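Only one protein chain is missing; all other protein chains are in place.
Chain nomenclature is as follows: A, B and C, assigned in order of appearance, with residue numbering initiated at 1 for each chain independently.
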Amino acid sequence: MSEQNLWRDVVDGLKTWARVNSPWVIHFNTGSCNGCDIEILATLTPRYDLERMGVKLQGSPRHADVLLCTGAVTRQARERLARIYEQMPQPRFVVAIGSCAVSGGVFQGCYNVMGGIDQVIPVDAFIPGCPPRPEAIIDGVVKLLSSLEPARKMAEIPGTEGEKVVA
Amino acid sequence: MNTISTLVSMLIFPGGLFLVLAGLFYQWFDRKLLAVLQNRIGPRWFQPLADTIKLLAKEEVIPNGVNPYLFIGLPLVALAGALTAALYVPVAGVAPSYGFSGDLVVVLYLLSLLTLCMGLAGANSLDRFSLVGATRTLTQLFSYEAPFLLALLGPALVAGSWQVGKITTYAVNHWLILTQPIGFIVALIGLMGKLEMPPFDAPEAHTEIVAGALTEYSGRGLAIFDLGRAVELIVGLTLVSSFYLGGVASLPWFIAKTLALLFVMIGLQSLLTRLRIDQTIGLWWRYGTLLVLVQWFFMAFA
Amino acid sequence: METTVTSKSFTVPIGPQHPALKEPGHFQFTVDGEVVTQAYVRLGYAHRGIEKAAESRNWVQDLYLLERVCGICSHIHAFAYCLAVEQLAHVEAPPRAEAIRVLVAELERIHSHFLWMGVSAHEAGFDTLFMYSWRDREKVMDILEGLTGNRVNYSANLLGGVKFDIDATQAKAIREGLDFLEERAGHYLQVLSKDAMFLQRTRGIGVMTRTEAEVLGAVGPTARASFVPRDMRLTAPYSAYRQFPVQMVLDDRGDLEARFEVRVHELFESIRLIREILNNLPSGELSVRLPRRIPAGEAMVRLEAPRGEVFYYIKSNGTDKPERLKVRTPTICNLNSVIRLAVGHQLADVPMILAGIDPCFSCNDRMVTLTDAHNEGERLMTWPQLRQHGIDFYKQVGK
Partner (left out) sequence: MNNEEILSLAEQIVKSWNWTTEVSRSQPNQLDVKVLKLEELVPIVVGLRVKRLGYLSAIVGLDLGSAADQFEILYYFCEKNSAIVLRVHTPRVNASLPSLCEIIPSAEVFERELREMFGIDIVGLKTIEHLYLPEDWPDGVFPMLKDTQLPALPVQGEKV
C-alpha cells in the first residue's frame, strides 16, 4: 500500500512540476481598449520576457493551459469567450487582467457590456490595474502557478491569501 | 549476448532514449539561442522536457468529425518514422547500426513520412486552420524535397555509393564542403525547409493560421508530434554534417559539428522574414534546383 | 453554431482570438472571379457604448471614461475632450499646459508608431524586428512613466490644463531618451526601405492614388502616403501647434512601402518637435479652474491622432452632464477607405493592405465572406484561407 502511494506521489509531483514550469498561454480580448493587451505583449518582449518562466503564447485554445482575458465582456464577445473556454483541455486556468476584466471597470453599467470575466466563465486569478504593469501580470501568473503546488506548500508562498489568487 | 547489446543500442544509447533527450536538448538550444539573438533571456534548460511532460499529462480532446483512429495513430507513425530513420544515420558518432546500399533514399523517405503524417493530421479535421496548414505543409514538402535530395546525392556521387555508412567514411577524410560549397548551401537551406524553420514556417505561421496542421491536437498527440520533430532535427543535422562537414567520427565531434550547423541555421532564422508559401515554392524550384544542377555540372567536369 | 457543409457554400464560424495584440473584426467581400467587387466591414466586438455612457456621467468622470476609448492613443482622446470642453466654457488653458499637452501627444505618437512597427513585422513573420522595436519602445514608456506615472493611459490631462510639470531632470531624461530613439529610428528606416525580404511584402501593394485617398476619406499617415496633405497639426493647428509648427511628411508612391516610410519619418519629426518644445517651454501655471456646470452650446474639435484625424463633437445643455458626445475615431475612416480600396484589387493583396493602415484594432479573425457574383454561392473563408486563396491564384498566374 505504501509504495503504491509513493509511486503516485512521484508521478503527481512530476506532473505538477511540469505544469508549473511550462504554462502555455492564450490571450483573448473581449472588448478591451487594447491597453492591457499591449502590456501582455510587453511581457513577452526582451525587457520582461516571460519565456524565461516557460510561458509561451499559443494560438490555438487546444494547446493552451492559461487563458488571459482582457476587457469587460461585450455582448458580442460573450458567447465566443464561453466557447474558447470550453475548447481548452482540462487543467485550464483563467486569468482576468485589468480592471475591466476584473469588474467591468470604467464601463460598468454600459448597455453593451457584461462587466467582468467572471460573469461568463469561472476565473482563477484577478490582476487589477488599468492597465496592470507587466511586472504585475508576471506576479499574477507566477502566483497562479505556485497555487498549483499541493496545498501544504501554499502557506509558504507570501502574499497568497485564501482560494482566489489576487496579485 | 548481442541481442542485449542491440537492444541497448536500439533503445538506450544511439537509439530511442538518447535521440529523444538529445532532440529536446537541441530544441532548447534552438529556442535559447534565438532568444539571445533577439536579446531576450530565453527558456531554462529543462523547458522542452517540462513542456513534453505537461502535454502528456493534459486531457486528450478528440474533436467530432474526425476519424479517431487516424487522429491517435498519426502521431505514433510520425514518431516511428523519425526514429527508424535514425537507425541508418551515424547518430552520436557511432557507425549506423543498419545499412544497405541505397539507404540514403530510405532515410529521406522516412523523414518525409513525418511531414506527410502532419499533413494528414491537418486534413483529417474540419477546422479551417488545420486544412490550410495541411495544404501548406504538403506544398512545402514537394517544393524542398527534390533539391534537398539532389544536394545530398552530390556527396553520394563522389563517394560512389548510396549507402549512408560508406558516404560518411568517404567524407571523413575529405571535407566535401570545400569541394561542393553550393551543394552544402542548398542542403542547409533544404534542411531548414524540412524542419520548417522561420523563413519557411508558413505551414505553422503563428500569426496567420494559429498552429497550422496541429491546431486540433492537444495533450499526448501534440507531445508525440513534437518528439518526432525533435528526433527529425537530430537526424537531419547529423545527415548534413556527416556528409559535408567531414563525417562525425566520435561523440565530441558529432556534438561540435551538429551544434555548429544548428548555430548557422539559427542565425539565418533570426534574420529572415517568413516567406509566403508561393515565394518559398518559387525560391526552391527556380533557384534551389538550378544551383544543385550547376554544382553537379562543376563536379562532373571540374 | 455548428459546422454546416453544403455543396455550394460552407460556413464555419470561428471564434475571434489571436496570439498577438488583436481585436476581432469581420470583413465581407463580394468577388467576381478574382477581383473584389463589393466590400463592407462589420465591427461590434469591442463596442462598449461609450457615447451613451458619457451622457450619464458628469464632465470630470467623462474625462476618465474617454481616456479608455483606445489604450494606445488615450492621451489624444483626453486632449480632444479637454479642448472641446474648454471651447464650450470659453476658457483657454495656460500656454505651459498646452505645450506639455503637445509634448505628451508627440511622445504618444512615437510610442504608437514603434508599437505598430513591431506588430506589422510580427504579422509579416519577421519576429526579430518585432522584438527589437518593442524593446526600444520601452524607452518611450520609461519617459512617459517618468513624466506621468503610468506607462499606458497616462491621464496627463485635466479639464483646463495638465496635472504635472516638467523640471530640469525630467527634461534631461527626455532628451537622452530621444537621442537613443532617433538613432534606433534611423536603423529601422534602413530595415524598412532596404531589406529585400520585407520589401517583397510591401512594395507596389495596395497602391492608393491621391484622388482615391481624398474621395475615400482616408486620414492620417495612410492619406499622407498618397500625397493628400491632411494633417490636423498643420491644416487646422490647435493648442500649442500654433507656436510650434510641424513639417508634414508626404510621400507620393501611395503603396504600402510609402505608408511604412511616412510613419518612420514622422518619428523623426516628432522627436524634433519635442526637443523644440523642451528648449523653449513657456512658463506659467499649469491649469485653470473650470466651472462645474459648463454653459450650454456645442463644440467641434479635430485633432491628429497617431492613426489620423479624430473628431469630437460635444453638446451641453448647461447641466453638469453633456447632452451629447460624439467620437469618430480615425480607424473607421481608414478602414472605410481601405475597404473601398480593396474593391477592384486582387483578393490576394487584401491581407497586406489591411495590415498597412495600422488599424487601432487590427482584426485578427478577419473572417471573410465571399459571395460569388455569378452563382450566388456564398463561401465563408477565414483570414488564412484568404491568404491561401491568394497563393493558389498567383501560382496559376505563374507570377
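Just so it is clear, contacts are C-beta pairs under 8 Å (C-beta built on N, C-alpha and C of every residue); 3 or more make two chains touch, one makes a residue touch a chain.
Everything quoted here is computed from the prediction, not taken from an experiment.
Across the entire complex, contacts from the unshown chain go to A, C.
Residue-wise, the contact with the chain that is not shown comes from C:L216, picked out of C:V119, C:L144 or C:L216. Of C:R272, C:R293 or C:K315, it is C:K315 that touches the chain left out of the display. As for the chain not pictured, it touches chain C at residues 40-44, 47, 49, 51-52, 214-217, 235-237, 300, 302, 309, 311, 313, 315, 324, 326, 328, 332-333, 335-337, 340. Those residues of chain A that touch the chain absent from the view are 74-76, 78-79, 82-83, 111-112, 114-115, 119-120.
As a convention for this text, only the chains that are shown with their structure count from here on.
Viewed as a contact network, the protein chains are fully connected, with every chain touching every other.
For the pair chain A and chain C, the distance between mean C-alpha positions equals 29 Å.
Per-chain Cα centroids separate chain B from chain C by 42 Å. Chain A and chain B have centres, each the mean of its CA atoms, that are 34 Å apart.
Annotation for chain A: residues 45-46, 58-59, 87 touch two or more other chains. Shared contact sites, meaning residues of chain C that touch two or more other chains, fall at 18-20, 131, 135. Chain A makes touch with chain C in their complex at residues 26-29, 31-42, 45-47, 57-59, 61, 71-72, 74, 76-77, 80, 83-84, 87, 100, 105-107, 109-113, 130-131, 133.
By the touch rule above, chain B contacts chain C in their complex via residues 37-40, 65, 126-129, 131-133, 135-136, 198-199, 201, 205-210, 270-279, 281.
Note for the complex: chain C touches chain A at residues 15-24, 44-50, 52-53, 56, 64-65, 68-72, 74, 115, 118, 130-131, 134-135, 138, 141, 151-153, 360-361.
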